[in-house]
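As you look at this complex, bear in mind that one protein chain is not there, while each of the others sits in place.
Just so it is clear, A and B label the chains in written order, and each chain counts residues from 1 on its own.
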Amino acid sequence: MIPAYASLSERIWFYAFRVGCGLILLFLVIPILVIIPLSFNSDSFLIYPMSGFSLRWYEEFFFSDTWTHALKNSLIVAPFATLLAMVFGTLASIGLTRVDFPGKALVTAILISPMVVPVVIVGVATYLVFAPIGLSGSYVGLILVHAALGVPFVVTTVSATLQGFDYNLVRAAASLGANPVTAFFRVTLPLVAPGVISGGLFAFGISFDEVVVTLFLASPEQTTLPRQMFSGIRENISPAIAAVATILTIFAVLMLLTLEWLRGRSERMRTSASNR
Amino acid sequence: MKQKQSTMKLLALAAGMLTIGAAQADLTVISFGGTNQKAQVKAFYEPFTKETRIAIVQGEYNGEQAKIKAMVDARNVTWDVVEVESPELARGCEEGVYEKLDYSRIGNKKDFLDSAIRECGFGFFVWSTVLAYNADSLKVAPTSWSDFWDLKKFPGKRGMRKGAKFTLEFALMADGVKPAEVYKVLGTKAGVERAFKKLDQIKPHIQWWEAGAQPPQLLASGDVVMSSAYNGRIAAAQQEGRNLKIVWTGNIYDVEFFALPVGVTQRDAAYKFLATVGKADNQKVYSSEIPYGPTNLKAMAQIPAAVAAELPTAPANAKTAVASNTSFWVEHGEDLEQRFNAWAAR
Partner (left out) sequence: MSAKAIGEAVSGAPSETATPLKTQLRRAERLKKLKYGALIAPLALFLLLTFLWPIGALLMRSIENPEVPEALPQTLRALAGWDRQALPGEDAYAALVADLTENKGSRTLAVAAKRMNMEEPGFRSLFMNTARKLPLEPGVDAREGLLEIDSQWGELGTWQLIARNGRAYTDYFLLAAVDLYRDGAGNIVQADPSASIFVDIFVRTFWMSLIVTVWCVVLGYPVAYLLATQSSRVSNLLMIFVLLPFWTSILVRVAAWIVLLQQGGLINMGLISLGIIDQPLQLVFNRIGVYIAMVHILLPFMILPLYSVMKGISPTYLRAAVSLGCPPFKSYWKVYFPMTIPGLAAGGLLVFIISMGYYITPALLGSPKEQMASYFVAFYTNETTNWGMAAALSAVLLLATLILYFVYNRLVGSATSGARPR
């Protein structure tokens, strides 16, 4: 808070700063919030004032083959991609945090690289290599590449969680007779679960929002929700797009809440552990 | 133990889900989407499915040949029937992307326009790129491509297809080249320069479009005052009550084809589909859904006069029209598209 002895210019600066930040924060959320009411518009224009309330665009979403097919595809591809990224990513993170070897920095950099290589390059590259072996235009191909794109996020989040992990607990489990696998599932995993799940959520978000690789790799049968939105936006921004956007935003809110909850949980766990 | 069981179940489910699509013997038909596809559904897909009980998986694309080429290279062809424009068809036929057709399985060659019968493609409609405008926002009607270039008389943005094909032809016509001589001029280096120079005049005022559904949208929203557009899409927007008008002067028409990629898996069904597409009754339905001309001569005779007048094949509309020159675009397409792309990006 602003101290009582602050000068006038300090006061002006204090409030100007806050107003400025407030505007920037509004800039961040308003576009997302603006589109939601329009999805309930009864006619086909994306303009305020709205002519009336209607659910017809949601009907169009849930009863059109194109959109439901796309939704189904997204719900096939994203979970499998997430699962792959989580399993590979978690194992590798454990390995990375537990040993030092020459070239570790390089290996880490390579494991993180899918995050920085421009997606168009990933799309073209995988498409040209996957096509001759029959993996383009297939769910498997799409899942594999989406998993690769999600891996860095799992590795970074899980590694960060593991850095605060006390390996004496595993040793204690071992001394009490647990074999390494049991120790992993009963001790390590529950403790790093928040990290693994947030990593997984990141991976899920990446796959669920991925368009570019999908543009190259998917044939119409594998059209995902973002891919369908891409053609929709390009051709005709109708309130149907706004309806899909609203559904996706609700989805984003759910993801966000889950993550916040996980973070809170792991923080509580950490503080209770250190209070011990 | 219980955990293991549920894991197994999950894996089985996973395997099941992954095979979705692979096991079905549906026919995948890829077209250019939008109103055109909707008309195809009504005229061709539905009768086909009714007759053969084979379901159709619809897909859309914007004519990019890369995916088809990759599929053929990989011998993993998942698209069975593809809608293609004629230069791409000719190139694809030479490069072994499209199968040589067996017309005995489609119909009697004599029933169709000559230009519809190609070695690797079956022409199923005649379409045209026209000048379209929004009659609500323009008080005076434009009458030619010269008017399209007239920024003083018709201020505002113009829509054009993002690509060299047809854009360069329109530019030359606007510059006074006679329709019959467009390709002769464009075949020379000076002609190409002339076309780009003419395009330079209105470059800042052009809104480029890529999908056929865009021009009616841009016109209706007032983003552009006039646009090059596929005649069928404009007609569809007219039916929805938009006050859009077509100028037929200097339109460029071409035949659109269905082709089968080499190594198509559902060959029998694909041929049955082509036969369905060739039938006069179905083509008549297609032309009344979207005003593109039929290629079946019998269908042409059956079309009511009011509908026929809206088709690119109507004598009044074809009078000042230019037939798209396939061999010119096969030869110069890649080069001019690259040049165009470089020009547009500057």
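We adopt the following convention: a residue touches a chain if its C-beta (ideal position, glycine included) is under 8 Å from a C-beta of that chain, and two chains touch if they have at least 3 such contacts.
From a predicted model like this one, the values you see are computed outputs, not experimental measurements.
Enquirer: If I'm reading the header right, one chain is hidden. Which shown chains does it touch across the whole complex?
Expert: The chain that is not shown is in contact with A, B.
Enquirer: Among B:114, B:181, B:240 or B:335, which residue is in touch with the absent chain?
Expert: Hidden-chain contact among the options goes to B:335.
Enquirer: Would you indicate which residue among A:71, A:119 or A:178 is in contact with the undisplayed chain?
Expert: Of these options, the touching residue for the absent chain is A:119.
Enquirer: Residue-wise, where is chain A in contact with the chain that is not depicted?
Expert: Touching the chain left out of view, chain A contributes residues 10, 17-18, 20-21, 24-29, 31-32, 34-35, 38, 46-48, 84, 88-89, 91-101, 105, 107-130, 144-145, 147-148, 151, 153, 155-157, 159-160, 163, 167, 171, 205, 208-209, 211-212, 215-216, 226, 229-230, 233-234, 237, 241-242, 244-245, 248-249, 252-253, 255-256, 259-260, 263.
Enquirer: Residues on chain B that touch the omitted chain in the whole complex?
Expert: That gives, for chain B, the contact residues 64-67, 69, 91, 94-96, 162, 196, 207-208, 221-223, 327, 330-332, 334-335, 337-339, 341-346.
One rule holds in what follows: only the chains that are shown with their structure count from here on.
Enquirer: In their shared complex, at which residues does chain A touch chain B?
Expert: Residues 76, 80, 127-128, 131-134, 136-140, 219-223, 231, 234-236.
Enquirer: Going by the contact rule set out above, which residues of chain B touch chain A in the complex?
Expert: Interface residues on the chain B side: 14, 17-18, 20-22, 28, 30, 33-34, 57-60, 67, 70-71, 73-76, 78-79, 210-211, 213-214, 217.
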